[in-house]
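Some chains have been omitted; the remaining ones sit where they do in the full complex.
Labels run A, B and C following the written order; every chain starts at residue 1.
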Amino acid sequence: MSELGQASAEAVELLLSGDAVLWSIISVSFSVSLRAIAIATPIALFAAFTLAYTSFPGRRMLVTATNTLMAVPAVVIGLSVYLLLSRGGPFGDLRLLFTQSAMIIGQILLCLPLLIAMAHAAFQSGDQRAWETALTLGATRWRAMRTVMYEIRFGLLAAVIAAFGRIIAEVGCSMMVGGNILYHTRNIPTAIALETSKGAFSQGIALGMVLLGFALLLNVALGYAQGSGEIDR
Amino acid sequence: MSTEASTNLIEVRDLNLTLAKRRVLNIESVVIRRGEIIMLAGNNGSGKTTLLKIIAGLIRAPEAHFRCLGSPMNGEQAAAFCRGRHVYLHQTPYMFDGSVEDNVAYGLKQRGRDFAQRRIEIRDALAWAELEHLVHRHAHELSTGEKQRVALTRARILAPSLLLLDEITANMDSISRRRTYEMVADFKRAGSTVVFATHDHEPLEAIADVRLELSKGKLAPTDRRAAAVIPLRRDSSIHES
Amino acid sequence: TTTTTENSGLIHYLIDAFESHHDFEVSVIATGSGRALRHLANGDVDIALTHAPSLESELLASGQAINHQAVMYNDFIVVGPARDPARAGINNGIVGVFRALAASEHLFISRADESGTHLRESALWAMAGQKPQGRWYRQSGQGMGKTLQIADELDAYVLVDRGTWLAYSKKLRLRLIYQGGDHLFNRYSVLSANPALHPDTNQLGARSFTTWLTSSPAKQLMRNFAIDGHQLFTPLL
């Protein structure tokens, strides 16, 4: 355990000294995952809204499918993306394999089911009168959708935070399609996996703490934005 | 869409609605004429709310036949036409997460009013409703009656051609009720139309032109009196938002 | 490349030297030999450094890889609990060791991941005329380091390459049980992707890295690379 303390101290020292390797790993992590979540969120919100507010044949089946897809292992998504992007695959000519773009694609696929399912739950628990009130006051369906989203923003934000947590911490898919290449596609989780495979557990945990530290910063910022989150209606 | 000055705002025929396998409405024909005050009476569960929501375009009646401002429409078209044009007030109003001012501003924003103009209109409307002291309060903190009054202000400010009021005086105190009835009369004077569902018959009967009586989803024969009490001023502006 | 060369640090040590003399940038993807060769066959990488002779020859035979060059070697060893409860260490020859292990039915951890090490282990069981199975034969399905740790936690025997052993031995209670002999020879080779199948691979880079790896300066670097004074890899001629 003292070894762990030492590794953490070293990690903090490296952080502060602006160590290029460490900072590149961190920036790959956050730049990839933030871009993935930025692309996935609007898609998921729209899909979840459609599932909750419209009625069409197969709607219920889609909900079940979304719930099921949450159980796809990251590495299977990684494999699938790999097979699609690999030179022999249908999108091999794009030369995306082992790039950040590939990681982003993988992470989008990874977080979509979670985002859709949780956003759907949030829409469902919302008050139908919000939708009706918006429409009757002259909002277009598009505006009314945004109004409803604003009303249930706590639930939606929780979904986005959960999805972000899933992809920022994910290793199987990033490893598979990113390749863990230093300065290019090595992010914190794949770096941790590497340290761990070397038996350098303390370094692994120290990296984990660095990740947590930055996630905390992000959450504190979001927390300020979202208000107290206590029930006081 | 034809906006010719038809005297009928909306006509519905063969209005049969089934919800959760239960026949909720079974109305042969109902007509809302421009400039009338219509009182919608009926016991609990007789279908008042459902009928108002259909006229507001919030519930679809796929099998009914509609005629809006003279144009025939099916259920889908009528809902799209009515939505946002006919303003419906919920029996238990929903307040958006924001201040009273935000709530009252909502509909004006949808109509593209600019900030300065909105501000003035909102202050005036809140003053009318004697809610000025609540302007910066969070709408979720209001008492039930206060919510009802804010919801009325939020709808009234839009000056819609058809206002659908669902027992909105239920939780109001006596002063606010009186003011609400005055507003209804004002609306009529301005050429707008009001349908008012209520259990408090007396005050409304004094100003209503028509009394519709629902009973178990069926409409009793209409009692259409001469629209006498308040003179109809057709010259005043008709808001066709 | 295989994980062993990255985990020990050798590959970066070599690449730093290579990049300082050449105009190429080398990106390293560390993974098992099987997967590394699979990437190579798919044309997703230009060159692979692996230690799975049988898989390598398969790939060469089917034309999915070219330009095979042996680079270096180290050796496998058998490690186990210090008391040596199976009395394996007293045997002469690896065949005797494996027979003793099977007879004692003391816990043995196999990587069972079709890695170079696992393929060698299977070959050794076959030579000893054994078909290991039962509760004593546990399959970890993981990398060398992890398997060593499992063996350590469970007081089990395991076949391990010397490089990993040197890197981990300080933290472990396991002891060296048996070493030496031709059957424990562990060869690392480079292969390149076949440009006929994958014309857009970097053939020039692959060729110059292969050439450099088998050059004498690189060999000197391999000889110099050591952990705690133990040389990990020996270059092949």
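Criterion: contacts are C-beta pairs under 8 Å (C-beta built on N, C-alpha and C of every residue); 3 or more make two chains touch, one makes a residue touch a chain.
Keep in mind it's a predicted model, so treat the numbers as computed, not measured.
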Overall stoichiometry - one representative per chain kind is placed in view: A x2, B x2, C x1
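As a convention for this text, only the chains that are shown with their structure count from here on.
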Chain whose averaged C-alpha position falls nearest the assembly-wide average: A
Distance from the mean Cα position of chain B to that of chain A, given in whole angstrom: 45
Rounded Å distance, chain A centre to chain C centre (Cα mean): 36
Set of chain A residues in contact with two or more other chains: none
Residues of chain A touching chain B in the complex: 127, 129-130, 132-140, 143, 147, 150-151, 233
List of chain B residues in touch with chain A within their complex: 53, 56-58, 83-88, 90, 92-94, 96-97, 106-107, 110-111, 140, 154-155, 158, 241
Contact set on chain C toward chain A in their complex: 3, 6-7, 27-30, 42-44, 143, 145-146, 149, 167-168, 171, 198, 200
